[in-house]
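Just dropping this structure here.
Entry: subunit A
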Amino acid sequence: MLSAALFYFFSLLTLMGAILCVTRRNPVLSGAWLIVSLLGVAGLFLLVGAEFLFVAQIILYIGGITLLFLFVIMLVNLEGIVRVRQFRRSWPLVMAVGIGLVVEIVILLLRGRLPAEATTEASAAGNTEQLADVLFSSYFVPFELASVLLLAAILGSIWMGQRRPGRQAHSGAGERVE
Partner candidate 1 sequence: MPHLLSLVLFLPLAGLLAVLAIPTTQWRAIRLTANFFSLLTFLASLLIPAFFHIGVPGFQMVERASWIPTIGAQYLIGIDGISLLLVLLSTLISALAMWCSWNNASERGKLYYAMLLMLETGVLGVFLSLDLFLFYLFWDVVLIPMYFIIGIYGGPRRSYAAIKFFVYTLLGSVFMLLGFLALYFQYAKQFGVYTFDLTKLIQVTLDPAIEKWIFFALFLGFAVKVPMFPFHTWLPDAHVEAPTAGSVLLASLLLKMGTYGFIRFSLPLLPRASMEPWIVNLMVTLSLIAIIYGALVCLTQRDWKKLIAYSSVSHLGFCTLGIFALNQSGLSGSVIQQVNHGISTALLFLLVGFIYERRHSREISDFGGLAQVMPAFATVFAIAVFSSAGLPLLNGFIGDFTILSGAFAVNRIWAGVGVIGLILGAAYLLWLYQRTMMGPLKYEANRFLSDLSIRERLIVFPLVILAFAIGIYPRPLFEAVSSPVQEIVERLNSVRF
Partner candidate 2 sequence: MAPFSYNATDHLALLPPILMALFACAIMLLDVLSPSAESSRRGTVFFSLLGMTFVAYSLALQIRAVTHAPGFAIPAFQGSLIIDALSLFTNGLVWFSTVILLLCAYRYLEIAHEHRSEFYALAFFAECGMYFMAGAVDLIALFVGLETSALAFYILVGFTRANRQSNEAALKYLLLGAMASGFVAYGFSVLYGISGSTQLSEVSKAVVRRGSADPFVILAVVTIAVGLLFKIAGVPFHTWAPDAYDGAPTPVTAHIAVASKVAGFAVLIRLLLGSLASARPIWAPILAVTAVASLTVGSIAALTQDRLKRFFAYSSIAHAGYILLGFLADSDDGRRGILIYVFIYALMNLGAFAFLISLRRPGSAADRHTPGDLIGDLRGLSKRHPLQAALFVVLLLSLSGLPPTAGFLAKYFIFIALINTGHITLAVIAAAYVAVSLYFYFRLVREMYLLEPRPAEQHTVEPLASSLGIRLALGTTAGLTLLIGLYPEPLLRLAFLVTGGVP
């Protein structure tokens, strides 16, 4: 009963957070609601026994990504943005398609039958140990590849974010006036 209540609570957190995140006018608020949504997801992780992911979600996402977002929002000075139109003109159509899509997927999910729940009890080892075990056996290759991915990302974001020597004139304040 408690788990059900928690599930609904976290789901609500996730979905409300998500909806508010994509609808807020001010990106700072969007970021805040994103944190709420991600917290909800973290809660859901905890409910199904993914403790490690719960921690990772909070540290990585909420601690890392979201902060990055907020940092960038501050950096690029979004005062003007708040006052302009926030949605594309085609939004009613896309909304309709989106709602149709939700209904469609939910119907598919309801009609589908899930695979039988595995009967084997989880092994005695803790969640984190198990995860480490698979990562370094079955998923050794993608694990290594992920390091390349992250290296490329570091390289790329540094390259992009760097202020170019001798080209500051391009980012002059005059250009920002829309």
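To be clear about the criterion, contacts are C-beta pairs under 8 Å (C-beta built on N, C-alpha and C of every residue); 3 or more make two chains touch, one makes a residue touch a chain; residues count from 1.
Candidates were picked such that all candidates are chains of the complex that A comes from, given by their letters.
Please read all numbers here as calculations on a predicted model, not as lab measurements.
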Touching candidate - 1 or 2 - for subunit A as found in this complex: 2
Touching residues on subunit A, where the partner in the complex is candidate 2: 105, 107-109, 111-112, 114-115, 118, 130, 133-134, 136-142, 144-146, 148-149, 151-153, 155-156, 159-160, 162, 164, 167, 170
